[in-house]
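Of the protein chains in this complex, one is absent; all others appear in place.
Now for chain A:
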Amino acid sequence: MNVVDISIDHHVLGQLAQEKLSTIATPLGNTIIEIQGELDIPSLQQLPKDNYLQDSRFSLDSQDNPIVKVGILNIDQDSKQVTMYVGTTQRLLGKIEKLDPPLGLLHFVSETKEYQLKDVFTHKIVFRNRPLPIM
């Protein structure tokens, strides 16, 4: 028998109270991107330890986590259409969808052994189709 408490981040509480839930990215800056199938990101173990950062696709974020560039997103807020350009050869067509019901983002905090509600999403960007070539 286990009981795990869920606390609510005070930023989320403020967000819920003001009902500021209507943009693609939440007021806290989070976004959900859904891609049909598997997004093939190289794992750190597969990369040569010393020199993968010489490859321009790879870099480090502000906390020194290795990151890889996936593509460029172009969002048309009026038509709710989103295009993602991957490299110089492929593009994905997607759209902004409303989530019904909204989704909560929970994060397990191992120190306190509890979940924390970090954000609430009302929209997501969805790419349902196969990639198209860039002509």
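The working rule: a residue touches a chain if its C-beta (ideal position, glycine included) is under 8 Å from a C-beta of that chain, and two chains touch if they have at least 3 such contacts; residues count from 1.
Keep this in mind: contacts and distances are computed from a predicted model.
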Among "Vacuolar protein-sorting-associated protein 25", "Sister chromatid cohesion protein DCC1", "Ribonuclease P protein subunit p30" or "EIPR1-like beta-propeller domain-containing protein", go ahead and choose the protein name stored in UniProt for the chain not displayed. "Sister chromatid cohesion protein DCC1"
Which parts of chain A are in contact with the chain that was left out? 1-8, 13, 16-17, 23-25, 29-39, 41-44, 47, 58-59, 61-62, 65-77, 84, 101-110, 115, 117-118, 120-121
